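One protein chain omitted, others in place.
Showing subunit A:
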Amino acid sequence: MKTMRLEKAEDGFAILTLDAEGSMNVVNDAFIADMEAATKQIVADESIKGVILTSAKKTFMAGADLKQLVNGFGTLTPQEAYAFSKRATDMHRAIEQSGKPWVAAINGLALGGGFELALACHRRILVDDAKAQVGLPEVNVGLLPGSGGTVRLGIIAGMKIALDLLLSGRSVGPQEALKLKIVDEVVPADKLIDAAKAWLATVPDPVKPWDVKGWTPPQKKGLTVPEDSAAYMMYTGGLAKVGYNQPAPAAILNSVFHGLQLPFDKALAVEGKYFAKLLTDPVARNIIRTTFISKQAAEKGARRPEGFPKFEAKKVGVLGAGMMGAGIAFVSANAGIDVVLIDRDTATAQKGKDYSAKVLGKLVEKGKLTQDKADAVLARITPTDDFALLDGCDMVVEAVFEDTAIKAETTKKAEAVLPAQAIFASNTSTLPISQLAQASRSPDQFIGLHFFSPVDRMGLVEVIMGKQTSKETLAKGLDFIAQLRKTPIVVNDSRGFYTSRVFQMLIHEGAAMLAEGVPPAVIENAAKAVGMPVGPLALLDELTLDLPLKIVDQAIAEEGDKYTPPAGTAVMRRMKDEIGRSGRKTGGAFYDYPEGGKKHLWKGLADHFPVKQDWDVEELKKRYLYAQAMETARCLEENVLETPQDADLGAIYGWGFPAWTGGTISYIDTIGIKKFVEESDRLAQLYGPRFLPSAWLRDKAAKGEDFYTPASETRVKEPMPA
């Protein structure tokens, strides 16, 4: 056995220790085969009176291997997926029906398949350690806790607690787990095995309640119990808050609904069928691939060029102490890096540092950070107006006003002091990096690091390669992002780079709909219905109309007649120039902000943009997704993007493109490129050339080429637990 070892002891209590290669135990084929064999051996060996199941790792078991589960869609039929699920279900069933008591001595984190394994044991003893979280988080990857997870948790914890945990995917620490009765005992680490042995010594009955003849399922009376009926009604209504794009929550609710009514094995079978449906659904594949596999791969350096020593920033200069600079200074100091925070005068720089004090203060208040540690972070930030303090910096991040001349001057002032090997990063979100690099003494050491606002909460950094940016500079930039524990994507220089460029498609599409007579509430709700967190009109109010219009004006200035202004330009100009409403800061654009009340769509919109009745919300939903996906495809075609993973990560973490799609490019692959091109042609006819597929995309469609190829999956080598 490669993933565990069985040791017998004289007292008859065998210890089965999970100890797979690598840093953690995960559920995969090898594990299941070993567990089947171990269980058989335990049943056959009369000298074994009981089993203590524990782990040799820091964690007990972190879940199933997502690298295996990601392949469910497209390779397995639902029936094959059911058979796959049934094998794990039977493995757990064999444990609980082995005729011998098993006690899970849970020495650390037990999530997903790990906690399902513990649930199959006859007793669960959890180590008293806050890190030893237990739970069934599968909903977060578009799946349900199969192999008995929903059924056993439902019976053990009851409908209400089970659904709370299953639908939220929330894990709980030892004390709460004990209170919820999902573990039986919590003991200090050094008493774990003793406690397990002590329980086994009581000669416990190894028959689960549901295997005793005459057992009735807790909700056998089904919907004839008014309280249960009302509860399921409310839970089903609650699903609407998550939306209608994700099949997992409804499948979980259905599993529990049936699981509590049916005889145990029938309940397991129904759960397995729902699991099989989810595993073969593209949504699970999309969520797992982008938000787990691609994300972790990016964080572990999937885009880092090889052959350069690891770079560690010890001292960083942040130029500009506005909102972005202040945020970058905070996340850098928080990562243990010394920060020189520069602005035009020390008072302004100090204001930027105050932001860190504010964020840290809140963490201390919530008990998430000690005052000492907060003080240490703050002490790393030196606010100043003196560029000389940049001496000895490993790199700088420039976050001054978005103006080429100002940036050029700042670059020169900084480089006058900076060591020769230091890299220079600009946080610009709009100005071409190659152009800014012209002001640098060494354009090969000049790179774009586009952070998102608020910097301390947004995990993505869009790395922009200028024409001359060297691979070494890229490696350093990525190493710096890894120090900050953020997720990088790498794009090539062009107007708006990637994220800003495609995000414009969303807000312009929404604005364009207004001119077509779509009611503003429908514009907003259609975007939210596809899973965008905020409607485009609300986004525009926050951004102010000046920003997207400035981008348009700049492009017109540069390209003149060759440039086609995006779809919502006319509406934005009318709002700003004719109607005089340009954003929240100036009292509201598409929305009104009554004092002390909730914001609401501005009633006057209908006077300027008369509403028509023949809108179709499904068509609007499609337009949002297609417009963004098509522009992303263009970015790949133009080599602004180099990989589908960068595209998808940027979409989800950059501007909130819905995770169920897997990102803008996964969305195309999910629909199927042929259908995507056909449908885009239809949309282009109706709404304009922004939907028109290029010759390149048509060619891909004709060949039936997906964006993701089997080769794109090889970026991760380690197993990855759910």
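By definition in this document, a residue touches a chain if its C-beta (ideal position, glycine included) is under 8 Å from a C-beta of that chain, and two chains touch if they have at least 3 such contacts; residues count from 1.
Assume contacts and distances are computed from a predicted model.
> Unshown chain, UniProt name, "RNA polymerase sigma factor", "PaaI family thioesterase", "CmpA/NrtA family ABC transporter substrate-binding protein" or "Acetyl-CoA C-acetyltransferase"?
The record names the chain that does not appear here as "Acetyl-CoA C-acetyltransferase".
> From the listed residues A:68, A:236 or A:468, report the one that touches the chain absent from this view.
Hidden-chain contact among the options goes to A:236.
> Out of A:102, A:115 or A:257, point to the residue that touches the absent chain in the complete complex.
A:257
> Considering the whole complex, not just the chains shown, which residues of subunit A touch the missing one?
Spelled out for subunit A, the touching residues are 223-224, 226, 229-230, 232-241, 243-244, 250, 253-254, 257, 519-522, 524-526, 529, 600-601, 617.
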